[in-house]
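In this view, the complex is presented without one of its protein chains, the others remaining in place.
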Amino acid sequence: MSGFYTGLKYTLARRFNYEARSAGLFLFPVMSVLAVVAVFPILYSLYTSFFNLKLTRPHRVPFVWFDNYVKVLSDELFWESVMRTVSFTVMSVVAILILALFIALLLNESFHGRRFISAMILIPWAIPTVANGLLWKWIYDSGYGALNGLLLQLGLIDKYVVWLGDPDKTIPLIANAFVWKEVPLAAILILVTMKSIPVDLYQAARVDGANLLQRFVHITLPSLKPGFMLVMIYETMMAIRHFDLFFLLTEGGPADASHVLSWQIYVETFRNLSFGTGSAMSYILALVTFALAYAIIKMLGRRI
Amino acid sequence: MARILFDNVTKYYASVKAVDNLNLEIKDKEFLVLLGPSGCGKTTTLNMIAGLEELSKGDIYFDQQIVNFMPPHIRDVAMVFQSYALYPHKNVFENIGFGLKMRKYDTAEIDRRVRDAAERLHIEHLLDRLPSQLSGGQRQRVALGRAMVRQPSVFLMDEPLSNLDAALRISMRAEIKQLHHSMQTTFVYVTHDQAEALTLADRIVVMKDGVVQQIGSPDEIYERPENLFVGSFLGNPPINLLVGELVSDNAGVIFQKGRFKMEFQEEISTKLQPHIGKSVTLGIRPEDVNEQGAAVPGLSVSGTVNTVLPMGSEQYVSMTIEGTEAFFRLGKEHKHKGGDNISLDINRNRLHVFDQETERSLLWG
Partner (left out) sequence: MTLQSTKFSVPSEKWKYKSKRSERTRSAVIFIASIFLLIYVLAPVGWLLSSSFQSEAEIVSVPPHWLPHEPTMENFNAIFFQEFEEVTYETRRKVDPAAGGYIPSTAKDLLPSMWNSFIISVAVVILNLVVGVPAAYAMAKIRFWGRQASVYTILTTRVIPDIALVVPFFLVIKNLGLLDHVMSLIITYLAITVPFTVFILVSYFESLPDELDKAARVDGCSRLQTLIQVFLPLARPSLVAVMLFAFLTSWNEFLLALMFTQTIASQTLPIIVASFTSDFTISFSFINAAGVVAIIPPVILALFFERYIVSGLTAGAVKG
């Protein structure tokens, strides 16, 4: 009895068998949505980045090869905004990691009210960035803000300070608002890693005579490495691309003090309407995040 | 009516061959057991019957119909899984009746069949429970019931007893055999447990690394293993294997390993005549010996007992034959202890001889 299905017919029957048909059907909706609203824009954005596309003169769109990239990369303003983005990111991520570690350490203990606290820390995570911006803008307010009021009452300043008007303070202050919203997620992720450390490791260390600090340094910290890595990469991605708070709190100011890369892209595309250079910048930003993301997807996707 | 035919079926996972060129006919109403160590392709074979795995090459027939690409819900098969795979959110009644519901039986019929099956499996009182509230044995029965009510033309079981404790396993074996009797349909049963295979099967298919080693009735498989693997996979304690040489002697062909010699019966001796000089493995099943007074070279083994393992109804003794440790099963009428010298008469009708190189039996197959 030789095979009934042979050659091409067999291959086709296999390729389009019930399983493949179901999978195709199930994936079609998501794939078509993503094709239209994600894959196409990504590719289109790449395409635009090779043209001198300015909405101010929509009918002349020359193809300029890598000129946009060259222009962007040789622009001093671009590099300054990159440096600001870097300092914002470093500041934020370091603060997030440290705070999240302490919160996770606290929530890893069992005590009365632990559940209440772990619910409460979700509040910053849940609120809209707009509300976050509003909130901190109001706290930093030069005339009636809480920060001035508090510091004055504590006697730490003798008159109200225009916080967001000081170029040296802008980035740290915005970073503070960013950190406040991002810390809960980071803490939860680190807490989960912490919970996965086997208890007998600590018992063994105790038997070996390690004190609390030694146990922390030699067991907790090394075991937290995967969680730290994940948080670090994720928060770096979030900080690099962050836009909302810069828009809401300072609009890039005062002067250029908070003129970060995402703000620069916004200005270039939506105020100068230079879609070409805007896209080129976007792509540079995208490539950087992509490199970071590659690492994170490797970590997240490993189990799939 | 359900005859299943595998025609040159091959299954790859990536580049690994899980099943290699399988040709097998499963007869209608037969109880067929697929036996082998884990990773031998037996579960893959079962899944291919169910339609849960597609084949890479070849064809599968149900009766005259090719079912290569027929999805499982259209095939008339029922299956019992090792983990039972009960639906955690459905109670026992719903679990058992689910297959009928999906096949659009009317409620009264579902109710009748579910209660009937539950009664036969003695789980009528559990119908309202959720799977999480059942013991392992009860879950096992629900899984059986779920397959039973469908009255499928093929009944598939994937190691259904391996999660049960030993006592329950033996009683369930009897029930499954009973079930096969009353259901009058084709059973295909996968296991790595030789005892299950030997007790349940009409025919056993022994597999290893995706290749069928031997197909036959339990007796054939046990008594006349066609190769070294089948010989050593069945039997508990396992068959004793001595590597030596076939030499010619005035008694005919004999097996020789160092100073140990074993003569064969005339019939066998004739069969082995063409293989003189070959390096072979001699197999002696532990139970094929009788205790006897004096040693007769060439007909018995003798030596010093290393250890004695009393097993209640019988005892195993071990001794070293030319550097190879061998176990033999003896009745309890003789009390032995380590250091005793004994000699055992070999039942020479039941010796096995395998080619050292091809591992094939020189006597059968």
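To keep things simple, chains are lettered A and B as they appear, and every chain counts its residues starting from 1.
To be clear about the criterion, a contact is a pair of C-beta atoms (placed from the backbone, for glycine too) under 8 Å apart; a residue touches a chain by one contact, two chains touch by 3 or more.
Keep in mind that this is a model prediction, so the values were computed, not measured.
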Of A:Leu8, A:Ala126, A:Leu156 or A:Val207, the one touching the omitted chain in the full complex: A:Ala126
Contacts of chain A with the absent chain, listed as residue ranges: 15, 18-20, 22-27, 29-31, 33-34, 36-42, 44-45, 48, 102-103, 106, 109, 111, 113, 117-131, 133-139, 141, 143-146, 149, 152-153, 160, 180, 184-185, 188-189, 192-193, 196, 226-227, 230, 237, 240-241, 243-244, 247-248, 262, 265-266, 269-270, 275, 278-279, 282-283, 285-286, 289-290, 293, 297, 300-301, 303-304
For chain B, the residues touching the chain missing from this view: 47, 50-52, 71-73, 77-79, 81-83, 85-89, 98-99, 102-103, 146, 150, 156
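By our rule, only the chains that are shown with their structure count from here on.
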Inter-centroid spacing, chain B versus chain A (mean Cα positions, whole Å): 57
For the chain B and chain A complex, residues of the former touching the latter: 7-8, 54, 57-59, 66, 68-71
In the complex with chain B, residue positions of chain A that touch it: 1, 3-5, 13-14, 17-19
